[in-house]
Structure formats: C-alpha cells, structure tokens
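Omission of a single protein chain aside, the complex is shown with its protein chains in their original locations.
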Amino acid sequence: MTEQTLQVEILRYRPETDQDPAFQTYTVPYRDDWVVLDALNHIKDNIDRTLSYRWSCHMAVCGSCGMMINGEPKLSCHAFLRDYYPNKVRVEPLANFPIERDLVAVTDDFMEKLESVKPYVIPQQERAVDEGPHLQTPAQLNAFKQYTMCINCLLCYAACPQYGLTPDFVGPAALALAHRYNLDTRDAGREQRQEIAASNEGVWDCTFVGECSQACPKSVDPAAAIQQTKIASTIDWYKALLNPWGKR
Amino acid sequence: MSRKPYLRKMPKSWWLARRSYTSYMARELSCVFIGAYSLLIVVGLHRLSQGRDEYGAFLDALQSPLSLVFHAAALVFALIHTVSWFSLAPKAMPLQIGEKKLSGGPVVLAHYAVWIVVSAGVLLVARI
Partner (left out) sequence: MAKSNKPIVWSLFAGGGMLSAFVTPVLIFVTGLAVPLGLMSLDSLSYDRMLVLAQNPVGKIVLFAVIFLPLWHAAHRLLTTLHDVGLPKGRIAMTACYGAAALGSIAAAVVLLRI
C-alpha cells in the first residue's frame, strides 16, 4: 500500500536573500494523529533544514507555536492534519506581526505592551514574609481565574483586525491581563494600569469584533475583559465629572 | 546577522477574507440604516408639525416602492443588530453566584424575553 501524503504550503521568508515572502510546497506523510507541528518537524528533520519556526512544548502550554493555518490563527501543536486531509494545508506566520524569518513572527511590540499594563500584583502595602500568605477565597479566585490561563500565544492579536489597522492598540491579551490583576483582591494597582488600559490606545480602539475570544485556545475571552473595562472606565469618567474634587 | 523584518500590509478588503469578519461588517453596517431611520422620524415629526396635509403626504411617501425597499433592508439590518447585540451582552455582564461563574445563556434569553414583550407592547399600542 502506498503511503498517504499531504501537501503543506509554507510561507517562506529568508531575510538575507528574499525580497518578499513566497510559498513553498512540501509533501509530508499523512498520519491521523499528527498535528501541523509534526508535519513541520518532519520537514525540518527530513526535507529542508533551513525552515524556521518556533515551538517548545508540543502540548498547547508554552504558547510559542502560533501560526496562521489555512488563514486561521491556531497553535500548530493543536491543529490536527486530519481536520484538513486530503486538502493541502497552508501555513503562514501569525498575521498582524512583522515576519522575522519563515514562520517566526516579531513579537517585541506585544512584549512592550504587556509590560506597560503591569501584569503582576501591586499590593496596597508590602507584606512581610512572616505575615503569612495573603488569603483569597475560591469565589474571589474564580472572579478572574479564566484570565490567568493566558499563554501569550498571540492568536488573539493575529485574529484582531483593529490591531492590524492600528498597531498602537494595546490589544486583547495585554488588556485581558490588566483586567485579571484589577479583579484580584490582593491587588491595588488598577489606577496605574488604567493609565494605559483606559487611554485612547487602550480599550477604546476595540470595536468588539469578538474574534480574539474565538481564536483563544485557552478560553480566556479577552473581548469580555475589554468590554468590562470599557464599562468600568466609563463609570470612572462620569464619577470624575460629578465629583471633580475627588481623587482621580 | 542583520535583521530585516518583513511587514505585510493589511488589504483594504480584509473584511472579505473571513466569514466572521464579513458578518462583523454586516453588523457594523446596521448603523447606516439605524441612523437613517432616526433621521426619517425627525422628518416625519417635522411634517407632523406642519399640518394635516403635509403629514398626509409623508404617509403617502412611506408607501412608495423606494421607501418600502429601504424599510425592508433596514428591518433586516436592525435584526442583525439586535441579534448580535444580545449575543454579546453576557460578555459585558459576567455573573457569578458564590464560587460559580454562570454561563451567558440566561442573560441572552432574558434579553430576548424583554425584546418580545417590548415589541408586542408596541404592536398592541399601534393597533389600539
């Protein structure tokens, strides 16, 4: 019996030689338990050692293998060939980001934005170690738990047309993480994060396309976080209007 | 090694590239009809303030084929707006009882229930 095969079309870009990216097609063996990342690894190991892409965990945890697969942002370790077979699979680097090389995207912009929203607990007062842990009830934890699941895979940025149109937009994952810490009962840093989150480039560039939440492999639902931040920021704004002497 | 990151341009027709983007665009286009309809009510009230005959002419104009086509299209887009608005409502209103986060289903259903009551109310008042 001849081996079943599948064609994989990959957008290649080698900065030393290529002016523009171009597609290159490879033929790989088809296995129904293979994901797109397995196909890429097969190409790298057996066909073309020059192919570049990022991956690490192969189990949807590290967040480094995001790519456009047939035009949809997906984790390549989570996209099974059987869902495409016998049609060919087209693999491109994450949309809305510059291409470093082949399937590797330049993600520095996100890293800066992520840092700018201070994604860590900013306590009201430093706690000494001997004061013991800062306790939190399960109900308090569940209020923000979904937003802690983010693996920074950036599928949401690749899915978001507003990020594509307005690169200054802080974007889904960073805003969802800002919301996550704002909701944390141990945190008192909301005002600092609002500097970014409630600015024009923060939640206000979002038009609620909702695709970030569709693309997210971890059910983080950044669209919900952004929507809730819009409402809270609007309430802040009217409060400041009614009470101009209050603390801002 | 020197770097030369490649920037891809987003095509103007990006909203045709994926089905979900196209339905987003249909939702956004509903604003054209909703805005136009608001302005049409202003015109109607203006005609009403001018007197019986002028208002009569406005009602006649509503029967023109052009008006009927506009309103048919406007109704379709207004419904797209309603359905999309309700479906996104739970994202704005997260519900949690004790430890349990509630699913958005009941919030959406509540919106539809209110919508049916409001619509039935308007129809009833219009008929009396």
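When the chains are written out, they are named A and B in that same order, and each has its own residue count from 1.
We take it that a contact is a pair of C-beta atoms (placed from the backbone, for glycine too) under 8 Å apart; a residue touches a chain by one contact, two chains touch by 3 or more.
Note that the structure is predicted; figures quoted are calculated from it, not measured.
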item	value
Chains in view touching the one left out	A, B
Sole residue of A:D32, A:E112 or A:E195 that reaches the chain not shown, by the stated touch rule	A:E195
Residue ranges of chain B at the interface with the undisplayed chain	12, 15, 25, 28-32, 34-35, 37-39, 41-42, 44-46, 48-49, 52, 55-56, 59, 62-63, 67-68, 70-72, 74-75, 78-79, 81-82, 85-86, 111, 114-115, 118-119, 122-123, 126-127
Absent chain, residues of chain A that touch it	161, 165-166, 195-196, 198-202, 204, 207, 230-231, 233-234, 236-238
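Convention: only the chains that are shown with their structure count from here on.
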item	value
Separation of chain A from chain B, taking each centre as the mean of its C-alpha atoms, in whole Å	30
Of chain A, residues touching chain B in the complex	13, 15-16, 20-21, 71-72, 95-96, 98-100, 106, 137-139, 142-143, 146, 161, 164-165, 207-211, 213-214, 221, 223-224, 227-228, 231
List of chain B residues in touch with chain A within their complex	1-8, 10, 14-15, 17-18, 20-21, 24, 28, 88, 90-92, 94, 96, 98-101
